[in-house]
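Shown here: the complex without one of its protein chains, the others still in place.
Going by the order they are written in, the chains are A, B and C; count residues from 1 in each one.
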Amino acid sequence: MVKVELPIVVVNFKAYAEAYGAKAVELAKRAEEVSKELGVCIAVVPQLVDLAKVASQVEIPVFAQHIDPVEPGAWTGHVLAEAVKEAGAVGTLINHSERRLLLADVEAAVARAKEAGLLSLVCTNNARVSAAAAAMDPWAVAVEPPELIGHGVAVSKAKPEVVRGTVELVKRVNPNVVTLCGAGVVEGVDVYMALRLGTKGVLLASGVVKARDPRAVLRDLALGALKALEEGGLS
Amino acid sequence: MVKVELPIVVVNFKAYAEAYGAKAVELAKRAEEVSKELGVCIAVVPQLVDLAKVASQVEIPVFAQHIDPVEPGAWTGHVLAEAVKEAGAVGTLINHSERRLLLADVEAAVARAKEAGLLSLVCTNNARVSAAAAAMDPWAVAVEPPELIGHGVAVSKAKPEVVRGTVELVKRVNPNVVTLCGAGVVEGVDVYMALRLGTKGVLLASGVVKARDPRAVLRDLALGALKALEEGGLS
Amino acid sequence: MVKVELPIVVVNFKAYAEAYGAKAVELAKRAEEVSKELGVCIAVVPQLVDLAKVASQVEIPVFAQHIDPVEPGAWTGHVLAEAVKEAGAVGTLINHSERRLLLADVEAAVARAKEAGLLSLVCTNNARVSAAAAAMDPWAVAVEPPELIGHGVAVSKAKPEVVRGTVELVKRVNPNVVTLCGAGVVEGVDVYMALRLGTKGVLLASGVVKARDPRAVLRDLALGALKALEEGGLS
Partner (left out) sequence: MVKVELPIVVVNFKAYAEAYGAKAVELAKRAEEVSKELGVCIAVVPQLVDLAKVASQVEIPVFAQHIDPVEPGAWTGHVLAEAVKEAGAVGTLINHSERRLLLADVEAAVARAKEAGLLSLVCTNNARVSAAAAAMDPWAVAVEPPELIGHGVAVSKAKPEVVRGTVELVKRVNPNVVTLCGAGVVEGVDVYMALRLGTKGVLLASGVVKARDPRAVLRDLALGALKALEEGGLS
C-alpha cells in the first residue's frame, strides 16, 4: 500500500477546471514523478468522482476532499468513508474551509475515517479552532487563515505567529496530532518556513493546480522541504 | 451515447452497504440485463466515488446522486457538473430528501446541469414543492412523501392523490417537465399504478438494493411498467 | 389591528448597529411619522429580540426577519410563527438572501405563517426562483438580485428586465401573489420606477438604516410611491 510520510506536501485539486477528469490523472502523475525523483511525500486530493481513477494510476497517497459522518445506509448524495477507502484513498480532508462541518460532525467524521482505515486531515481557520480539532483526535490538523487562501502570500510568511501558535496549542491538547499549514503557499521557501515553524507539511491548491508548469512548482516545493530537513529535521 | 427513455425506473444506490464499490458495478449489471431483456429503461444512481467505474461498465443511464450549484473553481468537497458529466453520467438527482438544497441553489443546480449536458431530476416532498421545482425548468421532478420513504408501502398506493395532484400541478406550471414518483416502491404493481396515475416512472432504492434477489425485483418492476404501457401508453 | 396596504415600503433593520435595541424603536417611530403624514404604508423589520418592543410602540406593520418551518416543540434557537405573532408581528420575511432556506422549508414556512396568521414575504434572487416561490402560495415575493444588494444602484434602474420578468412570471404561476422588488433602493425615484414596472412596493435596508437622516429618506421614498400612484395606480 501507498505510504504517507512526513514531511508531506498535500495538493488539493478543488473543483478547478484545470484538475478534473483526465486532467486530474495527468496532474497526479506529475506529482508522482516529482515525489519519486526527490523522495518527498506528495499527496493529491482530486474531486470525489475522479478519486478512483486517480488512485488506480499513481502510487502516491490519494486523499478524498470530504467524507460525511455517516454509517452505510440511506444517505443519498453523501460520501461514505468505506466507499472512499475502497476507491483507493488513504485519507480524507475534513472540514475544509469550503466545506465546513458542524462541530459534532467533525468529531463523527474523524471517528468514521478511523473506522474505515482512512487518515483524517481536519482543516481549521485559527489556532483555537485547531486546538479544538486536535481534541477530537484526528491524524492531522491543517490551519489555513481564510483571508490568505488563494492569495499568493504564504501563511508561513504573513502569519508566522498563527502557525507557531497552532503548533504549540495542538501539541498541548493532543501531542499525537500532526500539524500542517496552508493558505497562500506557492513556492519552496513557503514550505521551508512552514517546516521551520514546527509544522510537518503544507496544504495547497491553486499554487500548483493553476501554475503554468505544475511540475516545476512541485519540484520547488519539494526542494523547500528537503532544505528544511537538512537544516533541522522535523521537530 | 446511452439513451434515457420513458417510462423509466431509477434505482438509487444511496450509501447502502450493499451497493458501493465492486457491489455497485454488480448491481448496475443486473439492471442492465433486465433493461435489455425487457426493453424498459432502467437508470442507476451510484455513489459519487463509484460513478465513473459503473458508467464505464454498463450501457444504461447512470445518474449522479447530487451536484453542487457551482462553476469550476475553488470548491473543495463539492461536486462539479462537468466532472460528473466527464465521469460518464447522463444526469443527476438534485435536492434528494437526504441531500436537500436551498431554494436558490436548486435553481442554480438545474441551470448548471443544463450547461454541462446533464439531465436534472429534482426530488420534492409534496405537490406544491413539485410545482415550485417545475417552475425552475428541470428535466424531471420526482415527488416522494418523506414519511413513506423506505417503508414498503408505495406512494402510488398510499397517497395516489399526492401523485395525481403533483402530475397536474407540474403540468400546469411547466408542461415540459417529466413527473416521476417515489417512496415505498417495491414491486411491479407500484410502477403500474404510478404510470396509471400519470407519472412517467419511479424512483426507488431499498426495494431493489436491499432485496434478496435484486434481479427478480427489477424484472417485476419492469413488467409493471410494460403492463401500464400496454393498457394505455404514457399520457 | 395594524393594516398592511399596497403599495408598501418595507424597511429591513437587518443586524445593523444603527437599528437594534432602543435605536430600533426610534427608527420605527420615524417610519410611523412618515407613514401617517403621507398615507403610504411603511413596514419595519427589526431584529427578533427587538420585535415585541417595536411592535408595542408603533402602529405600523411590523414583520419578523425570519421564522422557522417548525410546529411548537423541541426546537431550541428556532423562531416559532406563533411566538412571532404573539409578539405583535403581522408578517415575516422568509428566505432572505442572508438567511436562505431549503426548498422544502420555504414551502413549510409559508404554510406555518399562514396557520399563525402571519403574512409571508418570500425573498428570491431572480425571476425563475420568484416563480418557484409563487408556486408555494405566499402573500408576496420580493426579488432582489444579490449582486445589487447594499450597493446603491436600484434594481429598478439597473435591472428593470428582472423586475418586469418577475412580475410577469409570478402573475402567470400564481396571480394572487404580490410582487415587490429590492436591492439598491435608496430614493423616491427607485420606488416610483419599481411601481411603474408592475411591483406593489419595495424592500430596502441600508438606504434608510444607514442614512444620515432616515426620516428624509423615508419621506422621499413615500413621495416616489405617491407619484407612481397618481400617474397610473397599481396594476
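FYI, contacts are C-beta pairs under 8 Å (C-beta built on N, C-alpha and C of every residue); 3 or more make two chains touch, one makes a residue touch a chain.
Because the structure is a prediction, the values reported are computed rather than measured.
A.B. asks: Any idea which chains on screen the missing one touches?
C.D. replies: Listed by label, the shown chains it touches are A, C.
A.B. asks: Thinking of the whole complex, not just what is shown, which of A:V44, A:L101, A:L148 or A:V162 touches the missing chain?
C.D. replies: Among A:V44, A:L101, A:L148 or A:V162, only A:L101 touches the chain that is not shown.
A.B. asks: From the list A:N125, A:S156 or A:S206, which touches the chain that is not on show?
C.D. replies: If we include the chain that is not displayed, A:N125 is the one touching it.
A.B. asks: Go through subunit A and note every residue touching the omitted chain.
C.D. replies: 95, 97, 100-107, 124-126, 128-129, 131-137, 169, 173
A.B. asks: Determine and list the subunit C residues touching the chain excluded from the picture.
C.D. replies: 12, 14-17, 20-22, 45, 47-53, 64-66, 68, 70, 72-80, 82-84, 86-87, 93, 96-99, 149-150, 205-206
Assume only the chains that are shown with their structure count from here on.
A.B. asks: So that we know how the chains sit together, what is the shape of their touch graph: line, ring, star, complete or other?
C.D. replies: Its topology is that of a line.
A.B. asks: What whole-number Å value describes the gap between the mean CA coordinates of subunit A and subunit C?
C.D. replies: 45
A.B. asks: Taking each residue of subunit A in turn, which ones touch at least two of the other chains?
C.D. replies: As it turns out, subunit A has no residue touching two or more other chains.
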